[in-house]
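All remarks here apply to the structure that follows.
Below, a portion of the complex is reproduced, with chain positions unchanged.
Order of writing sets the chain letters: A and B. Residues in each chain are counted from 1.
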Amino acid sequence: MYTGQKMYKLAEKLFPICRSLTGNGVRTSLSILKEICHELEIVEVPSGTQVFDWKIPKEWNINDAYIKDPAGNKILDFNNSNLHVMGYSVPIHKKIKKNELLSCIYTEPSQPDVIPYITSYYKERFGFCMSENQRRQIESDYADETEFEIRIDSNLDDGYLTYGEIILPPPPPPPIDNFIIHEEILLSTYICHPSLANNELSGPCLAIFLADWIKNLPRRRYTYRIIFIPETIGSITYLSRNLDVLKRNVKAGFNLTCVGDDRTYSYLESRYANTLADKVIQNVLKFHYPEYKRYSFLKSGSDERRYQAPGVDLPVVGFSRSLYAEYPEYHTSADDLSLISPAGLQGSFEVMTQCIMALENNHKYKVTTTCEPQLGRRGLYPTVSRKGQYDEVFKMVNFLSYADGTNDLIDISNIIKVPVKGLLELTTLLLANKLIEV
Amino acid sequence: MYTGQKMYKLAEKLFPICRSLTGNGVRTSLSILKEICHELEIVEVPSGTQVFDWKIPKEWNINDAYIKDPAGNKILDFNNSNLHVMGYSVPIHKKIKKNELLSCIYTEPSQPDVIPYITSYYKERFGFCMSENQRRQIESDYADETEFEIRIDSNLDDGYLTYGEIILPPPPPPPIDNFIIHEEILLSTYICHPSLANNELSGPCLAIFLADWIKNLPRRRYTYRIIFIPETIGSITYLSRNLDVLKRNVKAGFNLTCVGDDRTYSYLESRYANTLADKVIQNVLKFHYPEYKRYSFLKSGSDERRYQAPGVDLPVVGFSRSLYAEYPEYHTSADDLSLISPAGLQGSFEVMTQCIMALENNHKYKVTTTCEPQLGRRGLYPTVSRKGQYDEVFKMVNFLSYADGTNDLIDISNIIKVPVKGLLELTTLLLANKLIEV
């Protein structure tokens, strides 16, 4: 079973759980992720804690919810879809008339078949979500005087905000090239969405399998910090507890979201599109999928915006297949397991592992000889000189021309138009021949 | 009556006056402008004064001019159009044969219907200007031996070069943000053209109503220097008398010319297109009229070239509707009051007032919170989170992301693609909520 299949299987297991900004759904999900990578630590932060300009809200849990008509038929049942209840709905149990019922129903009229995903985290209210079609059915099927029983069996009490954190330092011994070992790569994804597949089970599934893959790399230069947080308040909470270390250590970061569908690849720029994270992902995607979509930071709507807030300024970009808010199923019940695929997840895995390999090997190489080395006597160049054959050796010759100590490996890849993964073997060969040095 | 109409009415009043580089036409015109803004001071500089590499020429005035045929018919009469006499013609009164007459007639053969506008400021000569059609008529209607009486009743004597100057310092109290109050914005326009409407009565009409508008702004950061000069020698004269203060104080300047027609908007770059004046006008025009024409400084033919001469180096751009020399009526009798309109003048007024508002508010704003502020609890963000609604708040959120202390308001406008005038209310709101500071 290849990694994409494993990721998809994990998504299937996590899909039914009702996650929210806080609560037991998050805890359960993190426990399942921990089975893949036991380095995952689960952290709890109490409700009411001040985090910068924000305060951690109460913890929300829900057992059941329904709407019953006078005949006792459940015309809406939380057990059918956890999207049916507005996230963070306060508990309610009463009888109401049709008109009042309609006023607390949320739909997406432009997509009448699907249940929209709707929340109210910071203002206490309640609501039911359903398809516009179902709402119209209720409107036409029942008389105005009909009395409905509505119930939301939820709790909104002081509790905790829960998140997961994996920190993978380089394996001993310390890196031979003496790089400062505290430099970090940040991977961030969010675990606050209920039964939605691309946005957002794909992100945690990718992140946990990346953690597992990174852990098993024989040699690493960077520490990897991989976090599983509720969106917005989670990143703000995490930043409030780790700002100094993150600002000092993080050299590149990636917000992983909507990474499971098959349609395209998307990269969302950092605030000024000028960080190491921008540089590496531009390079990898250019070769992996030249038609990838590049979005300005103006389109940012996820945690990369918090990581890039003025004063925080972490070098973080967004990575997606179809970017959130840009695909029709986004934040509706149509974002289900049929939207993501093993191949879609695998593609994202390949892009991210290529980014990581590029970062790990992104040294500034320098030729050791004055003037061009004689490649022929080392068996690196054909001894018969004839027309046409140069194409084959141009890659090496061009690499050596730009290995002048000013370009890192990604720069050279960009200049000579060869993907980094096509240069890794070459650098090994040239290092072995002592023709270049770091 | 809106401002465009007032400007047009003023142009109608000024149109018949015979202006030139110097002389009473200029004095009369400046007196009429002073009625709109009494801060206008009239300055006289004597003929013969050395101004850098130039010398102020004699003062020119003209009472009458004509060409009479033997029957006593005035076949050319200065009273019909003051374009009929070459500017700065020396006085003449004599009888000449047809051939000699033809040799002192100037026409524009490529536009046979119109009288061209022609001058000879720095070499003493005389000439009559007429349409090519009229010239051909004379050529065919009269026998070679016909004797004509020509007369130009002009004076070319030591006198003065006359210009107008308005200086509007910021109103007391001093600006609260402690900006150096001597920073200046320069507006320059020329008053040396006879009965020509777009080039150039539109410029003085715009400039004087801008002066009136600026004067009435409740709060101002900059001093405004608004000058009404004869072209070329006037700007050189003005520079020779004010170079130090201009170099020290002027932060942005605009040469206003041909600002009354309806056809397009034009911006003429400064020498390197890199000044604050370039920045603000590019920003304003991009949103106001995206199809505006941008001209390289290589096309410069007016005073902006003197302001940008090596060693002068003032940050001055040109602003026009149709740029001089680029529209067919330019420097001909067809550039009359029918070419300009209240709406055309009003458009220029709006662009310039937007430039001024942008300059006045062009601070570097900085968010006061660490990480993203919680907008919801301040009523600045919807409390129900649902798909699609983000568009409405993206403007504020994007503003806050780039309000990092490195971008001024024009930078942010450019980055987030919202015109400055669409950000002024937002900055007021955010300042009131203490979420940003200057």
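As a working rule, contacts are C-beta pairs under 8 Å (C-beta built on N, C-alpha and C of every residue); 3 or more make two chains touch, one makes a residue touch a chain.
Please read these numbers as outputs of a predicted model, since none were measured by experiment.
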Assembly copy number, counted for this structure file with 2 shown: 3
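The definition used in the following text is that only the chains that are shown with their structure count from here on.
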Rotation angle superposing chain A onto its copy chain B by C-alpha atoms, nearest 5 degrees: 120
Contact footprint of chain A on chain B as seen in their complex: 366-367, 369-374, 376-377, 383-388, 390, 394, 397-398, 400-405, 415-417
Contact footprint of chain B on chain A as seen in their complex: 52-54, 86, 106, 108, 116-123, 125, 232, 236, 239-240, 243, 271, 297-298, 300-301, 305-306, 308-313, 325, 330-332
